[in-house]
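Omission of a single protein chain aside, the complex is shown with its protein chains in their original locations.
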Amino acid sequence: MATVIIPSLLRKLTGGRERVDVVAKNIREVVADLERQFPGFAAHLLDDGDIKGSIAVSIDGEMGTGGVLDRVRPDSEIYFLPAIGGGR
Amino acid sequence: MAESTNGHYKVIGTRPIRHDGVDKVIGRAKYGADYAFPGMLFGKVLRSPHAHAIIRSINAEKALKLPGVKAVVTSADLPEAEDKTEQVGEAALNPRHLSMNILARGKALYDGHAVAAVAATSPHIAEEALRLIEVDYEVLPPVMTVEEAMKPGAEILLPNLRNKEEGDNPTNVAQHLQFKRGDLEAGFRAADFIVEREFHTAMVHQGYIEPHNAVGIWNADGQGTIYCSTQGPFEVRSLSAQVLGVPVGKIKVVPAEIGGGFGGKTTIYLEPLSLLLSRHTGRPVKLVMTRSEVLRASGPTSGSTIKIKAGCTRDGRITAAQCWLAYEAGAFPGSPVGAGAMTILAPYAIENLLVDGYDVVVNRPKTAAYRAPGATNAAFAIETVIDELAEKCGIDPLDFRVMNGSKEGTAQLIGPPYRRIGYIETVEAIKNSPHYKSPLTGPNRGRGVATGFWFNAGMQSSAVVNIHSDGTASVVTGSPDIGGSRASMAMITAEVLGLPITDVRPLVTDTDSIGQCDVTGGSRVTFATGTAVYEAAQDAARQLRERAARVWEKKPEDVELRDGMLHAKDASVAPMSIKQLAGRLARTGGPVSGRASVNARGVGPAFAATCVDIEIDPDTGKIQILRCTVAQDAGKAIHPSYVEGQLQGGTAQGLGWALNEEYVYDTEGHLRNTGFLDYRIPTCLDLPMIETIVVEVPNPGHPLGVRGVGEVSIVPPPAAVANAIYRATGIRMTELPMSPPRVLKAILKHGRGQEVQSAAAR
Amino acid sequence: MAVSKNHKKTSAPKKVKVETTINGEATEFLCEPRQSLLEVLRDVLEMTGSKEGCLTGDCGACTVLVDGRPVCSCLMLGVEAQDKNITSVEGLAVGAKLHPLQQKFLEDASLQCGVCTPGFLMSAKALLDKNPNPTEAEVRYALAGNLCRCTGYDKIVHAVLDVAQEGRR
Partner (left out) sequence: MHEFSYEAPTSLAQAIALLKRHGEKARPFSGGTDILIQMRAGVRRPAHLVDLKQIKDLRQIKFDAKKGLRLGATVPCIEIYENAQMRKNYPGLTEAAHLIGSLQIQSRASVGGNLCNGSPAADTTPALIALGAKAKVAGGRGSRQVPVEDFVVSPGRTVLKAGELLVEFLIPAPKRHSSDAYLRFIPRNEMDIAVVGVGASLTLDGDVVKAARIALGAVGPTPIFAAKASESLVGKELDDAAIETAAQLASEASSPIDDMRGTAEFRRHIVSVLTRRTIKIAAERARKR
């Protein structure tokens, strides 16, 4: 199962849990599983069905570029981070 | 000068003359302000004299009666944008805030905030017209610092601004972000030494020499063209379209040569106004900012308050760190506090940490990016504390950093572990430098070191490589060249095709002529656009092999391209040069042009380390930089001269930030230093030669190992200077800039220097 | 918004005729007294090599030589050019042959964005014309009126010293 590391300010939604396991083949399913486990979670990540521009997704140490389309492996580690516009 | 190892490369790592150089030394290169068109009008912008005021009414009647005045526009001429964060082009931002910064709507939020714009037949007439526009202001109390802005009951800048924690209460705090790991209390309990300090840094400006400019041409058919100096033509297109309420496809942006940006030219100010005024007058309209407009109303970077508590064991292991950062966003949300929070501990492996960041609106211009945005403020604070911890342990400050330094596999503050990085190598490069090894003697002198981190960026880039009929090539991208990147693009192309560098011509083209190229920023051009160029050149090479195969009636896989020659692997036919093949392209299927578009992955972060010697005049507090060396991990230096140039330029900006640069506001919120006379960037008499060490720890995520070099060298200098001042005087400076009045005050308080003591006694 | 309704013919601001020499060529132009020499060069004569960086004489991007002396063309009126001998960056190269300073700036990578370069070239020329063998300190003093934000000055100072050393001017 892939693991999502929850940003500290969102841990109130996961009852303080820092690491959450999800069953997913891509980020869309990751978010869906988070929403299933913690209703209301998706609203913090999605905007019109895709990852908010203000959020970056890191999959196994690599910044994602495909939003909800990025694929994840069964043993992936996924981080949701504040987006950094490079040099802007 | 540091020589980069050339490895097995023929072109990469050499120092050819840049292709755009001659035009720039003879004065022919066209910058934004150099464009002129028949019938062109000149625009000027009326700016608020108040830091915070309600705009009751604007009356332009008198101005419109002035002979030569053609039009006056205000925010009433812009569509009302929605007040929500959304994706505009590549940036996540609030369209309403974007529009309100172009022309104030209802409220002026800083000294210099644009209120109206005029188009006239000469810049002088437009300027005179501004004096005739009557604006009725109701002045409100200004909120100038994060401390004031965060106080309960503070005057509110944006009535609709909310954040998650304060629910439905109006606030000036746009965002709170937090990073937490391990057990902070346990970490501090394990510490033998704990240092706790509060730092303040002043708002500073990028200080590019070329002011913002734009020429807008709106055609009767509803098509608009903008000529301007920008780091991001595609951003200018999407943001201007957003502000004007027209489809992106209706606007073409032609990037002019750009006279410096450093992040400050990644957004829009004049661009939509030039089109708006052109639409109303039917004529081309040019706007150029004055220097005072640039300082008052473009996008400087945040002043900040940073509190740090960090502890380490006696043997020099950092056990815990807590950081609290509050950054001035300016009048609208969007300070680089996120980057500040994510970079502040990046050089160190620390198990127990807590980092809080606050994005705070104040009555100052909306901040924009500035070279490694947010990181320099943060490094000034943490690198001073690290220096202090190392001292308490009696450990050399560089050794202390190596002991605690991040390396491959270290968990980043933001979670994922680092891939191959060059922090340790960069620190050791300074440790082993002739500078650090040399003795520093003489009174009132000190040597300081500091290090810095920057992410670098990937994002989207496109490139086309055309093979011409004479066997030369051109490489086309949409990434404006702010420091010599065109030369690098040509060198990558020449390397792949095996052509001499003089046979490759690099171009930067407009937004209609190439696929999306995101902003020139984040040190991404040589990395990301370089990746696109590399792949486009490979694509061209592949096509050339196919053509040769067709000529030789062989299979493409039986042909290879080496050093500009096509060879049949079985050597059954004489090799053919690209030049020979180029002449036969028409008969083998037509022109060859290689293409590639990427959303670059595999970004490799960069680290820098700086060593600086200073001498301080104990009577006046004035600091002289005696010697300075900077080491930085470039991954791979494509054109070493321009890599060195980036290291030297960033270091110079960092030293200016350290010594004298600052926005000075009076109590009413008026900017006092609106010119280069009193906004004091370093002159060449203020700096020594800047020695560079280009470290090359290849980035595994790039075909050539490139990391990107544009930003991180600005990060260490302020802390390095502060640490040098400590060595010279025993005083820890915690405020930027470390200008003579501040330093002297500290000296007098500290009671150092005989003359000063007698002076203090008076 | 409002578009100007006054279409009645109005007299344009008064212009003055000026006779001068620019880059070795006798030149005549018309300008308003309020137009700076920089505006005249850029907007009237379409020589945009001299750049506007501050309009207060602090950045030196508009530096030209007036009777051999470096001057900020933003702080000189066009009308003052009468009977003067003016050299701008466009007059530095001889035909297709670059001035040694121009050549060395290219070889030493002394420019990044290049917008301050014309001003530096003119100040450096003024220095070397007077003092063919300056020390580093003299070079830095002579260039102190020209701001560069890209390079940290290192490669610029090196280029000027290199030209002096090669003694070709």
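General remarks:
A, B and C label the chains in the order they appear, each numbered from 1.
Here is the rule we go by: contacts are C-beta pairs under 8 Å (C-beta built on N, C-alpha and C of every residue); 3 or more make two chains touch, one makes a residue touch a chain.
Here the structure is a predicted model, which is why all the values come from computation and not from measurement.
The chain not shown here makes contact, within the complete complex, with B, C.
The residue touching the chain not shown here, chosen from C:71, C:101, C:139 or C:164, is C:71. Summarising the interface, chain C meets the missing chain with residues 13-14, 16, 32-34, 36, 55-58, 60, 63, 66, 69-72, 74-77, 79-80, 82, 123, 126, 141-142, 144-146.
Against the chain not displayed here, chain B makes contact via residues 124, 127-128, 131, 619-620, 622, 659-660, 664, 672-673, 676-678, 680, 682-683, 685-686, 739-741, 744-745, 748, 755, 758-759, 762.
Everything that follows uses one rule, which is that only the chains that are shown with their structure count from here on.
Separation between the centroids of chain B and chain C, computed from CA atoms only, is 28 Å. Separating the centre of chain A from that of chain C, both taken as means of CA atoms, is a distance of 55 Å.
Against chain B, the residues of chain A that register as touching in their complex are 5, 7-9, 47, 52-54, 58, 60-63, 65, 77, 79, 81-88.
Those residues of chain C that touch chain B in the complex are listed here as 1-6, 10-11, 13, 32, 34-35, 42-43, 46-56, 58-59, 61, 88-90, 92-93, 98, 102, 105-109, 111-118, 121, 139-141, 143-158. Residues 85-87, 90-93, 164, 176-180, 232, 263, 266-267, 338-339, 342, 368-369, 371-373, 414-419, 455-459, 519, 521-524, 599-603, 710-711 of chain B are the ones touching chain A in the complex.
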